[in-house]
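Below: the structure, in C-alpha cells.
Every protein chain but one is kept in place in this view of the complex.
Chain naming follows the written order as A and B, and within any one chain the residues start at number 1.
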Amino acid sequence: MSAVVGEHHDDHHHGPAKGLTRWIFTTNHKDIGSMYLWFSFIMFLIGGSMALVIRAELFEPGMQIVVPGFFNQMTTMHGLIMVFGAVMPAFVGLANWLVPMMVGAPDMALPRMNNWSFWILPFAFTLLLSSLFMEGGAPNFGWTFYAPLSTTYAPPSVTFFIFGVHMMGISSIMGAINVIATILNLRAPGMTLMKMPLFVWTWLITAFLLIAVMPVLAGVVTMMLMDIHFGTSFFSAAGGGDPVLFQHVFWFFGHPEVYIMILPAFGVASQIIPTFSRKKLFGYPSMVYATASIAVLSFIVWAHHMFAVGLPLAGELFFMYATMLIAVPTGVKVFNWVSTMFRGSLTFETPMLFAIAFVILFTIGGFSGLMLAIAPVDFQYHDTYFVVAHFHYVLVPGAIFSIFAAAYYWLPKWTGHMYDEALGKAHFWLSFIGLNMTFFPMHFVGLAGMPRRIPDYAMQFADFNRISSMGAFLFGVTQLLFLFIVLKCIRGGKQATAQVWEGAEGLEWTLPSPAPYHSFTEPPQVK
Amino acid sequence: MLSRRRLMALALPCLAVPVFTHADWQVNMTRGVTDISESVFNLHMTIFWICVIIGIVVFGVMFWSIFAYRKSKGAKPAQFHESTTVEIIWTIIPFVILIGMAIPATGTLMKMYDTSDSELDIKITGYQWKWRYDYLKDDFGFFSTLATSQDQIYNKDQKGDHYLLEVDEPLVIPVNKKVRFLVTANDVIHSWWVPDLAVKRDAIPGFVNEAWAIVKEPGIYRGQCAELCGKDHGFMPIVVKAVSDQEYQEWVLAKQEQARQEYELKNKQWTLQELVDRGEQVYLKNCAACHQASGEGLPPAFPALKGSAIATGPIENHINTVLHGVSGTAMQAFGPQLSEVDLAAVVTYERNAWGNNKGDMVTPQEIAEKK
Partner (left out) sequence: MTSDNTSAGQSSNRKVVVWALGIVVGMFGFGFALVPLYEVFCQVTGLNGKTGGRYEVSTTVQVDESRQIRVQFLTNTNENMPWQFKPLVREIKVHPGEQMKVEFYAKNTTGEMMVAQAVPSISPSEGAEFFHKTECFCFNQQILQPGEDINMPLIFLVDKDLPEGLHTLTLSYTLFDVTERTTKTKS
C-alpha cells in the first residue's frame, strides 16, 4: 500500500508516472476514467460479438450455427456483459472524467478507493467469461436468472457467476460512494446544488440508486448460493420457499437498475442539447425534480415485470398505475429537451446528432414501455420480441447513444484534438440505420407472437428476423469505425481550443484542452 | 478508410440475399377468438394511436425546430429558459391521458380475473420440454410434444407449414364454453401462451395459477412457451383445437375408450413378436430423433443402441434407463410419459432389433410394478 500512497503524492506534483505502473497504481480520476471507458468498450465488443452469434443463428429458421444450449449461454452472457460490463462501467468512466471537472474539484474525493473499484472489474469479468470454458458451459438461464432454472437446474458455473456478480456489485458501490463524496464535499465555492450541471445531478441520483439496490442484488445471489450449496430453500417450494420470491427480490433490484442505466444518459443529453442549440436548458429545476421522481418511483413498480406470474388483481392494478405514472416525469424531460431546441440556433455536429437520435428513439422506447405497462395487454406482450424491441430501444439509442454522444462531445477536452467530423457523422448514420433495422422489426415479430430467448422460430417470423440480423451486422461492424475514430483523435488532429464548442457552458470548458492531469488545483469561483 | 471498405464488403452480400420466401408480414397483434382477446386488441390499438398522436406532436415541434432554427440559416437563439405554467400544463395533460388509458385497462383486467363458473377445468402442467393436459372431470390426460422432426430443425428436410408450431396431440376444447386452465409446472417455470386466446400464465412448480377462455370460433390456435425454461424452451409449442360441443363429447368418449383399451392391453398376455411390432412404432415416434431409426445414434451426444452395453446387457438396467432417464444427458425419463404397454414394447424392441437379438422381453405388468 505504501507504494500507492507514494505514487499518489508524486502524481500531485509531476503528472503521470511512466509505463504500466501508471495504470495499475493510478489514483488519478482521468486515468481511471479512461480505463473504465476502455474496459467498457472491450466489453461492448465482446457482448456485441455474442449478439452477432445470436443474430447469425436467427438469420433463418432451423438450427445452423450453434446448438440450443449454447444459444442460451449467448443470450445470457450478452445481457450480463452489456448491462454490467459495458453500460454501467461506461457511465462510471464518464463520471470519473467529468464530475471533478464539472464541480471544480482537483480529483475524486476518494482516489485510492477509485483505483480499487476499477481494478475489481477485470477480475470479475474474467471470472464470468471463463465460465464459457467450464464443464457444463456458461450461465444459460437468462440475465434475469430466474430460480429454479438458475439454482437446482443450473450448470456448475453458476457459482462463478455469483462471485462475479458480487465483485461487480462491490465495484459499483465503491464507485457510487466516491461520486457522492465528490459531489457533496468537493464542489467549488459558490457551486450550490441547484447550480450543478445536470450530468452531475443525474449521477448523484444514480449513485444513490446504486447504493440502495446493488446490495439487494448481492443479497439475492447470496440466497441462490445458499440454496445451491448449503441446503437452504429460499426459492424452492419443496422446503417452504417460493420461486416467485426470487422474481420479487430480483426486480426490486432490477427496475431501479434500469434507471441506473438511463439517468446518466438523461444527464448527457441535457448537457449536449443546450450547447448545440446555443440556448440554456429549458426548465432546469423541473429536470432535477423529474429525475428525482423517476428514481423514487422506480422502487414501487418492480412487479410490472411479473404481470403473468399470477399476482392478485389488486397487485396488478397497483403496479400498472404506478408504472404509468413514470410516463409523467419522463414526458417532462422530453418536452424540456424539445423546448430547449425550439427557437435556438442549431448546428448538427456528431454529439448533437447522437443526442437528437437519443431523444427520438428513447421516446419510441418510452412509448412501447407505456404500452407494456398496461397489465391486460402485457399478457400478450410479455416475454415476446416486443419486449426485446422495447428494452433495446431504451438501451441502445438510449444509454449507448448517449455514451457515444458524450465521447464525441468531450473527446476534444480529453485528448486536446478534434475528432474527424466526417467519420463521426458516418459512424452516426451507419449506427442509426443499423440499429433501427435491427430493432424495429422486432416490434412486429413480437406482436405477431414470437417469444424471446428462442434459438429457432416458426416460418412466419423469417423475413423480419432476416432484416434484424442484417441490421445487427451493420451496427456491429460500424462500431469498429468508432474505435478507429477515437484512436485517430488520440494520435492527432486539429488542435482543440479550451472552449471547444461555441455554445458550451460549464467549468470543464474553462480548463485548457487537453485538460491538465489535475483538474482544479485552485478552486474556481462560481457566480 | 479501410473499415469503410470492409463494411461495404460485408454489407453487399447481405443485401444481395434475394428472396424473402416466407412472406407473412404480420406486423400487429392478433385480434384473437375470444371476447377478452378482442378487448385486449382494442386496448392495444387505442394506446398505440394515442402514442402515435403524442409522437407526431412532440417530434413535429422537434423537426420544425431542426428545420427552422438552424444556425446556418442565421437563426438567433431566444433567451427564454423556463416557464412554470408550461411545466404544469405538460405535467397535467399526460396525467389526464394516462387516466383515460387506465380506466378501460382496469375493466379488461377485472374481466380476465373472473374465473368463476367454468364449465370445464383443464390442468396444464409444464415439463422440460413439453406440456401435459389433464381433463379433471373426465379423468384422463396426455402429453403434448413437438411434432416437427429433427430433420426439419437441422435443415435436412423441407420445413412444413407449421414448422415448430405442431404437436402430436393438441389440447381439444369445446367452443362457446368457459374453459378454466389451472396452470402449474413439474420442474422449472414455464409459461403457457396462446395469442388467439390472450392467455399467458406462468407455470410455476409447486403453485397453481388460473386463467380462462371462451373460444367463439372452431379452429386450430397455436402458441408457445413464453418463459425461458432451459435448452429446448423454443421447442415446446402449444396447439389448441376448438371444436363444436358435439365433436368434443365424441372426442372425450374416444379418449376414454382409448384409455380402457390401454388398460386391457396392459393386462393381456403379450408375445415377443407382438411387443416388437408395437415397439417399432413407439421407437420411431419417441426415440428415433436421437438414436436414429437404424439404432446407430449420433455419437457422442446420442449413443448407438445397436450392440450397446445397455440394450444387450441386463434387462433391469435397460428398463431403469428408459424409465428414469440418465441425469446430465439428453436421455429423458420416459416412465411418466409413455404407457406401460409402450414402455414394455419399446424396451423389448430395442433388445431384439438391428441384430441385438437378445430374445428376452418385458411385459407391461412388470413395467407397472417398477414404474
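Worth pointing out:
Everything below uses one rule, namely that contacts are C-beta pairs under 8 Å (C-beta built on N, C-alpha and C of every residue); 3 or more make two chains touch, one makes a residue touch a chain.
Given the structure is predicted, the values throughout are model-derived calculations rather than measurements.
When you scan A:I162, A:I180, A:V200 or A:I272 for touch with the missing chain, the hit is A:I180.
Among A:L58, A:L149, A:L225 or A:V249, only A:V249 touches the chain that is left out of the view.
When the omitted chain is restored, the residue from A:G48, A:P111, A:P197 or A:G434 that touches it is A:P111. Where chain B meets the omitted chain, the residues involved are 113-118, 121, 123, 125, 136-137, 139, 182, 184, 186-187, 205-210, 324-325, 333, 335-336, 369-371.
Interface with the hidden chain, as seen from chain A, comprises residues 105-107, 109-111, 173, 176-177, 180-181, 184-186, 188-189, 211-216, 218-220, 223, 231, 234, 237-240, 242, 244-245, 248-249, 252-253, 310-315, 520, 522-523.
Here is the rule we use: only the chains that are shown with their structure count from here on.
The part of chain B that touches chain A in the complex is made up of residues 3-4, 6-7, 10-11, 14-15, 17, 20-30, 39-40, 43-44, 47-48, 51, 54-55, 58-59, 61-62, 64-66, 69-72, 75-83, 86-87, 90-91, 94-95, 98, 101-102, 105-106, 108-110, 112-113, 152-155, 159, 161-165, 187-189, 191, 193, 195, 198-202, 204-207, 209-210, 223-235. Contacts from chain A toward chain B in the complex involve residues 61-64, 68-69, 72, 140-142, 146, 148-149, 152-153, 237-238, 242-244, 277-286, 308-310, 313, 316-317, 320-321, 324-325, 327-328, 331-332, 334-335, 338-348, 356, 359-360, 363-364, 367, 370-371, 374-377, 379-380, 382-384, 426, 430, 443-444, 447-449, 451-460, 462-464, 466, 470, 473-474, 477-478, 480-481, 484.
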